[in-house]
Each structure stands twice: as C-alpha cells, then as structure tokens.
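Shown here: the complex without one of its protein chains, the others still in place.
Labels for the chains are A and B, by order of writing; each one numbers its residues from 1.
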Amino acid sequence: MPRWGMVIDLDKCFACQSCTAACRMENNTPVAGQDQAEMGRAILWNEVLPFVEGEYPNIVETMIPRPCMHCDNPACIKVCPVQATFKNEEGVVLVDYDRCIGCRLCTVACPYTVRYFNWYQPEWPEALKEHLNPEPEVKPRPKGVVEKCTFCTQRLRKAREEAEAAGRVFNATDYIPACVQTCTGHARYFGDLDDPNSLVSKLAHSPRAFRLFEELGTQPKVYYLKQG
Amino acid sequence: MDIGGLVHTFFNNAGPGGVVVMLIFGTACTIYFFLTRWIVSGGRDEAAIPDEQSVSVDA
Partner (left out) sequence: MPITNRHEQTILAPIRRVGMGDYLLWGSLLVLMLAGLGAWIWQYIEGLGITGMNRPVYWGVYITNFVFFIGLAHSGTFISAILRVAGQSWRAPLTRAAEAITLFSLPFGAGSILIDMGHPERILNLIFYGRFQSPIMWDVTAVGLYMLSSIVFFYLSLLPDIALCRDRLTDVPNWQKRMYKVLALGWKDSPEQYHRLEKVLDGMAVFMTMLVVTVHTVVSWLFGMTVQPGWHTALIGPFFLLGAILSGTAAVVIALALLRKVYHLEEVLHNGLFNSLRKLLITFILGWLYMMIAEHLTIGYASMHEEMVVLNDKFSGTYSLVFWNMTVLVFFVPLLIFIFKGKNNVGWMVFASVLINIGMWMERYIVIIPTETSPRLFHEMGGGSYLPALPEVLITIACFAGLVFLYALFTRFFPIIPIWETAESLPGHAHNAEPAPVSSTATGD
C-alpha cells in the first residue's frame, strides 16, 4: 500500500498560481466572488502564501504553496466528533460530506488552516458551470460542510481503473494530483513515500527538506525543499 | 497490562461514542427515576395514620 506524499521545491516555484487554478478546475471549488473573498470566504484547496521577512528594502520573500499537509498524525481527525474526516489506508485525509455536521472544530484545530467551510450554497458563473468536473468525488458540496484538498482522490481511482482495464499492475507513478501535473516550474513532486526508490522519498530525505511546524508533531506528508 | 497503550488506543481509534453517551444517559435516567420513586414512596407507610391523612387530602 503506497503512502502518498508531496515534495515542493521552493527554488523552482515562482508563484505563478497555476496549481491553485488547476486545483479549482479539478475539484470544483465554488467561486466566492470578490466581496466574499475579501471577507476570507474564498475556498482554495491549494494556496500560495507570501511570507515576507525584514523591513523594506531589505526583505526576503518566500512563497509557500500550501496544499493540505495530509498529516500522519492529523489534528483535525482527532477532534472530529462523527468521524466525518478520516485518514484512509494510503494516508490521505478525506472528508465525508454527507456526514459532516459543520461544527468546524477541525477547522480551528488545524494549525495549517487548510480546511474550508461552505458558508453558502456553492455557486458558479454560467460559463464555468458547464465545465464542472463530472467525477462523483468532487460533486458540488452542500452548504454547511467542511472541505479540503484530497490529493485529487478521483484521479487515483481513475488511474487504478485504467490500470485494471489495461490489465497491468497499478504503479505509484501512474497517478499525480492536478497541481503537480500543471506546475509550470516542475517544482512539485508526488509519489509513494514508503518506496525508498521513489523520487519523493529521496527528495524528502534531502538535507534541504523541511516540513511546516514540524515541532507540533503532526507529521505532515508534504515536504518543502529550502530556498537558496 | 499496558495502560499507556490503552490510552493511546483510545485516542487513536474510532470508538462507539454514541453507545457510551447513550449508556451514560440511560444509567443516569434510570438512577434518577428510582431515586425519585424511592423518595415519594416514603409517604406510603404513614398513609394510614389519620392525622397525616387530614393534611394531605386535596384541598
């Protein structure tokens, strides 16, 4: 059983936001509109966060693309009262939209703020509505539930189905999430962390590798390669 | 017995939380019901004594 993980090379990322856009199209996150977005209501499973250190003009700016960390010891799962959010056997943290009661304890417990709440019934402009991804995993979520990055779990299912149809064994390299596929600078790597020969596993052991808030003990499966 | 292991298991596994809650409420309701009945039934023995009776007939 693979243990999916991601490595993001901050040296290669130039914050073009194509991961954010690809994620939206792949996962049908609703369009919040400007006023709602300004209130902090936008739903972006993947975000590119700017971190600015120092005073102008001597500043160091780091752009950190932030999907869900898919922690091995997730703070969100521990606190869910109805097991609506759970970690599957491949280490991916998912949400059961039909069970979530909308208490938002997971959203306040997550130190990475990666979990989003559906404040309203999701909406899209007409032009976008025609291009919604038809996969059942990403059907529009109802209002009042929490949602988040799933490492494009629908793509994993499709890759498995394709492998089966072609009569070959499913390989961990058969599947990548939309953000990895689209990344302009090839900054994102995806694969099986448990396979010592996989690229992600090697990169995750590189001396440049670090994880966000490692001291919290959440054991994220998204690694970053230090800039510079 | 590995008590630390048990605590760890409790916090890392989904449990039948609903059953625990129902058990606690069920037990509490039962205890309270019998306590109330026990208190009220304290008046039964004296029911035959005439002067007690005269007080408690509905006014």
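Some observations on this one:
Methods note: contacts are C-beta pairs under 8 Å (C-beta built on N, C-alpha and C of every residue); 3 or more make two chains touch, one makes a residue touch a chain.
Please read all numbers here as calculations on a predicted model, not as lab measurements.
One of A:25, A:79 or A:199 touches the chain omitted from the figure, and that residue is A:79.
The omitted chain makes contact with just one of the residues A:18, A:107, A:181 or A:227: A:107.
Think of the hidden chain as still there; on chain A it touches residues 36, 39-41, 49-52, 66, 75, 78-84, 99-105, 107-109, 111-113, 116-121, 143-146, 212-213, 216, 218.
Mapped onto chain B, contacts with the missing chain fall at residues 10-22, 24-25, 28-29, 32, 35-36, 38-40, 42-43, 45-47, 52, 55-56, 58-59.
As a convention for this text, only the chains that are shown with their structure count from here on.
If you average the Cα atoms of chain A and of chain B, the two centres end up 49 Å apart.
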